[in-house]
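FYI, not all chains are in this one, though none of them got moved.
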Amino acid sequence: MSVRTPDPDQPQEPSSNPTPGWLSDVELAEVRQRLPLLYVEAVPVRVDGLGIVTEVGVLLRATSTGQMTRTLVSGRVLYGETLRDALFRHLEKDLGPMAFPLLPASPTPFHVAEYFPMPGISAYTDDRQHAVALAYVVPVTGTCDPRQDALEITWMTPEEAQSDAVSDEMEGGRGTLLRVALASVGQLR
Amino acid sequence: MSVRTPDPDQPQEPSSNPTPGWLSDVELAEVRQRLPLLYVEAVPVRVDGLGIVTEVGVLLRATSTGQMTRTLVSGRVLYGETLRDALFRHLEKDLGPMAFPLLPASPTPFHVAEYFPMPGISAYTDDRQHAVALAYVVPVTGTCDPRQDALEITWMTPEEAQSDAVSDEMEGGRGTLLRVALASVGQLR
């Protein structure tokens, strides 16, 4: 039921939805078969005083079938919302209000991940939909306290984060996205 | 009738549309009020043997009210389509089949332009919709022969392309996008 990857953001009461820019579950399900949906994704990191990435935050969560998988901060961009607002909203939703993320000054993503329902077209898959995600590395300076369906955030060294073991546990091919993120900050080996 | 900016890509016979990933005019109009739509945009350029941009291609077209405006190559990404396929399709549609564009090896855009129906949120506006456009500089090596509602392509020097005169003629704030494109190739002054 709660398939989440990247993230539905369902309005709580679809039947009486007063926000025209939001979609009911049924409408969203239909649109998902017709249009690529726009997402933002964030790789939370800790940096030292010189800006060097020392730790990478990976979310651990349980799927609807009880399986544990790892993922990144991600979610849909809503109608009328800027990319920055969407990024901030999803960081707060997944890491809690005390994470204090430092959003990048540049709106250009380090990578664009194209998720397709059918495997093989790109490195990324999402069986619910065709989603295109603009991905950012975001330093967080506060305390992370995952909420909703994210059970836990695991902080890893860049070396661990790019390992095959971690990569294999990540859903939808996000192990690749994590490696591309590490490449962009000079931490891929 | 033919409001185009960035680009509707209307299916020819909406009533009998057999492609589930395509939307009828009515459906598209509705979705436009509910979701940000994903676009690609391209700034066609001529480069010399060292890769230096020598000319920039700007499209001239007539709006539904008969006004002449300038624009760039742009259009929607369809369901199931990769960004590259969308980019190639729109380049061919706007510049003709003999333009021979050289798509960039990197899928990361030089800029992400956020178009809102209401002015003031960003530098870009589109009164039909909220659209997010991934923008690329694309060298073309062949002969451009604009089709459809694009009347003509004008090749300008980088200096002309960033002038206030050209900027003022461009629709939806694309004068800014053109300047950011020139900045990305080291041609902004």
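Letters A and B mark the chains as written, and numbering starts fresh at 1 in each.
Note that contacts are C-beta pairs under 8 Å (C-beta built on N, C-alpha and C of every residue); 3 or more make two chains touch, one makes a residue touch a chain.
Treat the numbers as computed from the prediction; the structure is a model and nothing was measured.
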Subunit count for the whole complex, all chains sharing one sequence, 2 displayed: 4
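As a working rule, only the chains that are shown with their structure count from here on.
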Geometric centre distance via CA averages, subunit B-subunit A, whole Å: 28
Residues of subunit A touching subunit B in the complex: 20-23, 27, 31, 33-38, 77-83, 107-112, 114, 116, 121-122, 130, 132, 134
